[in-house]
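Quick one: the structure is below, questions incoming.
Note that one protein chain of the assembly has been removed; the remaining protein chains are unaltered in position.
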Amino acid sequence: MNLTSTDYLNILPLLLVGAGILISLTVEMYSKKSVGFLSWFSFLLHLLVAYYSLYTVNNVSSVFGGMMGTGGTVNIFYFIFNFGAAIVALLSMDYIKKAEIYFGEYYILLQSAVLGMMLMASATDLVMVFIGLELMSICFYVLAGFQRKNVRSNEASLKYFLLGSFTTGFIVYGMALIYGASGSLNIQSIFSMLSAESTPILFYVGTLLFIIGFCFKIAAFPFHMWVPDVYQGAPTSVTAMMSTIGKAAAFSALLLIMLPLIGSKNPQTFTPLFTVLSAASMIFGSIVALAQTDIKRMLAYSSIAHAGYMLIGLAAANDTGASGIVFYLAAYAFMNLGAFGIVSLIEGNGDTEGTIESYAGLSDRNPLLAGLLALFMFTLSGLPPFAGFFGKYYVFIASLEAGNVWIAVLGALSSAISAYFYLRIIVVMYFRKSDVASDNIITESHTSLLGIVISAILVIMMGLTPGSIVRLINSF
Amino acid sequence: MSSFPMLTLLTFLPIIGMVIVMMLPKEKRSLIKITTLVATGLQVVLAGFMWAGFNYSQAGINNPATFQFVERIPWITFDSGSWLGMIKIDYFLGVDGLSAPMVLLTALISFIAAISSWNIERSVKGYFALFLLLDTGMMGTFLALDFFLFYVFWEIMLLPMYFLIGIWGGPRKEYAAIKFFIYTLFGSVFILLVMIGLYLSVNEVTGEGATFHTFNILSMMNPSNYTQDGILSPFNPDNLRFIAFIGLFVGFAIKIPMFPFHTWLPDAHVEAPTPISVILAGVLLKLGAYGIIRFNYSIFPEITRELVWWIALFGMINIIYGAFCAMAQKDFKKLIAYSSVSHMGYVLLGMASLNEVGLGGAVLQMFNHGTITAMLFLLVGVVYDRTHTRGLNDFGGLANNLPVYTGFAIVAFFAAIGLPGLSGFISESFVFLGAFKVESIRLLTIISAAGIVLGAGYMLWTMQRVYLGKLNEKWTDLKDLDFREYTMLVPLAVIVFLLGIFPSIMLDLMNTSINELVNQVTKTDFHSIMSGMK
Partner (left out) sequence: MSLETILFYFFASICAVTSVLVVVRREPVFSALFLVLNFASLAGIYVTLYAQFIAVVQVIVYAGAIMVLFLFVIMLLRPEKEKSIFSGNPTLQKLSIGVGVLVFFQLIYIIIAGTISSGKSVAAEQRIRTGEVEFIGRELITNYLLPFESIAFLLLAATIGALVISKKKFE
């Protein structure tokens, strides 16, 4: 294999983030008061990489002897991860002071997690997928348990770690079986081998295990048990990251398996599996979310339901489905980042629960935050003209195109159910009088507010002119 | 077709008002109110101009060439190569004889509701901003000729309504607001799915000969535009057109509201503030019926023909059930809410007739119900402002010290009953005439006619309880109508009289379109295509 300078130029986003990690590490080592610097450094670094990824989006190529691809959808994923991470950096600045985790390592792990996601999204070889996944997961395990004095945070970290390692086993086992069946780890050669001769059943078992492993990471129904506890226990800024760009990264790995199937003889090989997973996630997530009293748990169950909507796109197994998922992921990332950002401002430090009741009368106490949260709730419930609606619209259109009608009907019904619990937050904020006993003091943070407002603008922009981003996603 | 963007202005004038309201400081309450009044007033003037420029001989319905004031600009268009084919969503507005009466109604009711909102005290700025947004949503829904655009306006309407009931409503506002929202959203997800299904099944050809899927409602009405294998295409032997019809029908029927989806309406009406009740009864309920006529009837004519008996049956149930429920009410607003259910039943019955007389009656009934019920809710609002009670049994003998008010009330009540000479009579008799002509639904029509008697029963009984008899001592010092209340009630009363005596004012406006609609729904042959396939 001959490496040329273009190989390195093409992975410049990865190199930038990698260099960022090393710089951050050095700065953190030699300076005691580096956290403030590191936060802005992370923000600017990820913003730069996000911009650069979009700038070079047309630069489609395969580098390092087919280890990874660049350009196109990969760069869109880079953009989602890095822009999301930049917003997380903004949200974290004041939050980690309140949560008493004001350490430089927080940002180093944040950058490392993003690097892992980027490796995963660009991989065209199962080895790379695995390394990316592990890099991301290890950072998340640690970040979830960052509040070492908080029992919930410890529990979240341990639970996530144990179940996460377990599923990693599934994924590795799946990869081993795929390798055994096809004799290669490169996605392209795996699938070209399959189209050439009859597919051994071993391949299906391997892919099944692989899919199951990633269903854990995207929080789809039967593999969701960690989600509520981890989302609730982890520091809110970390939850914001895990539930948005972490989920996007896991989906990018699932797309890796699905994209080569599109246009092959049997694109719908895994459609029954994805359909069942999707239906179960949507219904379970929506119904259980109805009963939640804690806002973070509510958002956790809503995250399960949203994983279900995105799986509709995978079940459709066509191009519309693929671009629908990418759009949905971007939309979901920004709306959930915004929602969690607001939650992080409102929740107290220590053990105060983020109950929905404590949002009573928020519209009087802080009309701006209430208005923004209402916006995010509307877009999460999928009302036009916000981004969430177009996401759902895309996956529904994909599934009708594929002739998979009933899953679209089920999705529509479940989104009507889910509107109820999103609206309940608005009801509490706007229609209930403020409770005097409510001791929540809203944190004043200009940086967090900036992050939330950026998310809101993106959500509205993607809703009003979805074309601008879809066009981008679709131009490959 | 004129170059002046009449319909855009009509739709987005309230948004301009909303922006101004948002920029005003919230202490300037009267300035905010005046802005709203000016915006809605200008809207009425524009609607008037539109009426003046309206060509009565052009039908519209399924022919883009005969729609008037058409504006068509690509909104979301991109050619995505191999991935999605070409997506094309147009900003496509137009008006025909079906939507023109509704546009006039919307402008008028919004203006009157704006006057009626004068005594809103709580967070004035938010209220009027949402009010104007609601106005835009309603107007856009009636004018949109692109299904996607329609859907967006339809949902935009939902948000302000939810807040207007939920924040400015009565004691059980939370429950009422969320019930309203969930019911409507439940309906609209079905509409969304059918919309996507139609989009994937309909092709439009551009000037250059390229074909692409389209949301254009008018293209959906022509069988020849359908693709060979679309899931809602008549060419596809396994098509789902029947299910799609039901889904779409349910989506709209919730808004009408048709039995058994009506339960949100009494709650929403009772809790909503008076002006919002007026809009709800005056305009929002019409959207459901309008949707069924515009979409179900024109896009699925062959299934409509199969199901007219069922539509008539539900119309009958609405009429009778609504009337009985109204009779049992002790709350003035709930009574009128149930009378709305009953009156919307006439619209369904008229629609089921599938002939010029019945459908014309149904559309006229939509307009008349809008004005009459708006008037009734305003009248309830007048006494509620003064007494803070709506219990029917708390009143009595109001005619003694509120003679003018009682006069207006008598006009509204008799119009609702359908007294000859008032507008309600014309539309109800048209509905019955039309429906009676049709053999298959004759029995249902005869049973429905009992609704008139029941209606007269509960209306007269209510009048007796509230206005006649001995004056309740509590209310001896009530004042009669003030100037603001005159300005709301007089125009409506004039319309009620005018349309009672000269119904042709409205009938002429919609006549050509109704004929074309009947033609579309009874003649368009989706069936032969299907049977030709088999």
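Labels for the chains are A and B, by order of writing; each one numbers its residues from 1.
The rule is short, and it goes like this: a contact is a pair of C-beta atoms (placed from the backbone, for glycine too) under 8 Å apart; a residue touches a chain by one contact, two chains touch by 3 or more.
All of these numbers come straight from a predicted model, not from anything done at the bench.
S.K.: Shown chains touched by the missing chain?
M.R.: If we consider the entire complex, the absent chain touches A.
S.K.: Out of A:G18, A:G72 or A:P367, which is the one that touches the chain we can't see?
M.R.: That would be A:G18, which touches the missing chain.
S.K.: Which of A:W40, A:F103 or A:Y204 sits in contact with the chain that's absent?
M.R.: Residue touching the chain left out of view: A:F103.
S.K.: From the listed residues A:L12, A:V27 or A:L202, report the one that touches the chain absent from this view.
M.R.: Residue touching the chain left out of view: A:L202.
S.K.: Spell out, residue by residue, where the missing chain touches chain A.
M.R.: The missing chain touches chain A at positions 1, 3, 18, 21, 25, 64-65, 67-68, 100, 103, 105, 108-109, 112-113, 115-116, 119, 125, 127-128, 131-132, 134-135, 138-139, 141-142, 145-146, 148-149, 157, 180, 183, 200-202, 205.
The rule is simple: only the chains that are shown with their structure count from here on.
S.K.: So what's the Cα centroid distance for chain A and chain B, whole Å?
M.R.: 42
S.K.: Which residues, counting only chain B, touch chain A once they are in their complex?
M.R.: Going through chain B, the ones touching chain A are 76-78, 80-84, 87, 151-152, 155-156, 158-159, 162-163, 166-167, 173-174, 177-178, 181-182, 185-186, 189-190, 192-193, 196-197, 199-200, 231, 240.
S.K.: For the complex, give me every residue of chain A touching chain B.
M.R.: 319-320, 323, 378, 381, 383-385, 389, 393, 396-397, 400-401, 403, 405, 408-409, 412-413, 415-416, 419-420, 423-424, 426-427, 430-432, 465-467, 470-471, 474-475
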